[in-house]
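One structure, as structure tokens, below. Some questions next.
Complex shown without one protein chain; remaining protein chains in place.
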Amino acid sequence: MGAGHHHQLYLPGDSVVHRLPPQCKLLAVLAFAIVVVATPRERFWAFAAYAALLAAVAVAARVPAGHIVRRMAIEIPFVLFAFLIPVIGLGERTTVLGLSLSVPGLWAAWNILAKATLGVVASILLAATTEPRVILVGAQRLRLPSLLVQIAMFMLRYMDVIVDEMRRMRVARESRGFVARDVRHIPVLARSAGALFIRSYERGERVHLAMLSRGYTGEMPITHDISASVRQWGTALALPAVALAIWGLPW
Amino acid sequence: MHVPDGFFNAVTSLSAGVVAAAGVAVCLRGARRELDDRTAPMAGLVAAFIFAVQMLNFPVAAGTSGHLLGGALAAILVGPYTGMLCMAVVLLVQGVFFADGGLTALGVNITIMGIVTVLVGWGVFRLVTGLARGKVVVAAFLAALVSVPASALVFTLLFWIGGTAPIEVGAVAAAMGGVHVLIGIGEAVITALTVGAVLAVRPDLVYGARGLARPLVLRGAEGTTTTVGEERPVAASGRLKPFLFGGVGLTLVLAGVVSFFASPEPDGLEAVAETHGFGEQAGDHVFGQWALADYGDVGGIPVGVAGIIGVGLVLLIGGVVAHVARSRDKTKV
């Protein structure tokens, strides 16, 4: 959470990866994540191969490494937690650099770090090569309930508007010398949150009126649909397929 | 903190995914019933609000800060169905667009931070408002207070079933519990004050306060007054039972799942793997199932029982607080 959310997610481009239909990419990333999670953690080479696969996708999509690394900051809390596991873990212990560490703990830390990182990078690549609204079109193609997709669409549309409103409220507070420092300041934050809720709710009502006045009856008109060819499915699903092949190799 | 890929084994992630999908399906119907064709814009805007409010860091104690989960707040402000839907969408968007929380862990995240916080928060809220009518802010406080440790408890439970880290469950429970009781207090204060702030300006927007409005008074010409009932549909009353049953049911289901996974027998997937001869090749760790049986209990008390005792304690505390609030109410009258 926090600052990481305000980097630009989508990097416009015209690569093979950018051009793939969103439903193919969504399914490919999900399948890839499942293969990664199901891979036994002893198979170091498998994880290296997965990383190489993602690197290949990044190169094909021309997503700069810097972008990926910056956005990986989202992972930091769990990385810290992963480093803690060997220290507090159970089981047989070993000494590394004078620290007594749990062997199963080290395995677990490695397991979480490797899988979480691969999952995060795959998601980052998806978001970097697919516009948010297009991802939603893909989700709808994958038979996600259309109401859920609509809600997510409205959330994405108004997220920045509301976060901006919240920021303006904070500026207003701070310009009058108020900085939330300790518990006594919580009431002020809560009043802002209350005001923010009222504004959001009332905006929701106005948006609904605006929709009604342009003929909304509860269903979103589908104005552009993206269908995928067998070849495109093949290209996208190559990622999890190769990963699965690596998983199935006799090591 | 959102659970990433690889933290829970595949079976647990998948099971939680099924629970989350079922929960979302129920809420889609429920929200449609409440909001009709307003569902999409209203839930979307409330989800955006929850997203924004989660960025609000609040100071917990000197030097540390926490941020709102928002499940109880959402449930009280817009009702349990819409609230849960909003939480699910927030987590979905965070996972898919912001890589915050793994895709395979989406079910776990929605279950822990969406379903549990909303269900527990709303359950406690209804219980307290049912016992002490009109104490919306007190109820909001207790609802949020309980919802956060409850979420941590379910996290611990899932960790015990299918966590991939070899940490004693007791230690996880203690660490999670300790931190989340503190965060729960912050969440409770913010939730209660936010609900209070909305109540002061637009009481009609607080879903949980519907049906608690005072009856309208008609003044006659000779100074006579008549009271008429509220004509709005009363949303809040009579809905307590389903939530109590839901809560008890969830506990029982979880307990059932726990006993199933805690058994030393191989589970379905592993059994299939063995009969097809690739079990050995896949190794013991394919589904991170290792040594589960060793963590069957903590200090001699099976965790499932401990969980049920915990739920009971929480209900008891809630009941006592509500009772006190109600008797105070009576003395005032």
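By letter and in written order, the chains are A and B; residue numbering begins at 1 in each of them.
Just so we're on the same page, a contact is a pair of C-beta atoms (placed from the backbone, for glycine too) under 8 Å apart; a residue touches a chain by one contact, two chains touch by 3 or more.
Going forward, contacts and distances are computed from a predicted model.
Missing from the rendering is one chain, named in UniProt as "ABC transporter ATP-binding protein" (options: "Probable glycine dehydrogenase (decarboxylating) subunit 2", "Modulator protein RsbR", "ABC transporter ATP-binding protein" or "ATP phosphoribosyltransferase"). Although it is not drawn, the missing chain touches A when the whole complex is taken into account.
Interface note: of A:Val17, A:Leu156 or A:Ala228, the residue touching the hidden chain in the full complex is A:Leu156. Of A:Ala128, A:Met166 or A:Val207, it is A:Val207 that touches the chain left out of the display.
Contacts to the hidden chain, counted on subunit A, fall at residues 131-133, 136, 153-154, 156-158, 160-161, 203, 206-207, 209-217, 221, 223-224.
Criterion: only the chains that are shown with their structure count from here on.
Subunit A and subunit B have CA centres that are 22 Å apart. The touching residues of subunit A, counted against subunit B in their complex, run 1-2, 4-5, 9, 26, 29-30, 33-34, 36-38, 40-42, 71-72, 74-75, 77-78, 81, 85, 88-91, 102, 104-105, 107-109, 111-112, 114-116, 118-120, 122-124, 126-127, 132, 135, 139, 145, 147-148, 150-159, 161-163, 165-166, 180-183, 185-187, 189-198, 200-201, 203-205, 207-208, 211, 216-218, 220, 250. If you check the complex, the residues on subunit B that touch subunit A are 1, 4-7, 9-10, 13, 24-25, 28, 31-32, 36-49, 51-62, 67, 77, 85-86, 88-90, 92-100, 102-104, 164-168, 171, 186, 189-190, 192-198, 200-202, 205, 281-283, 285-288.
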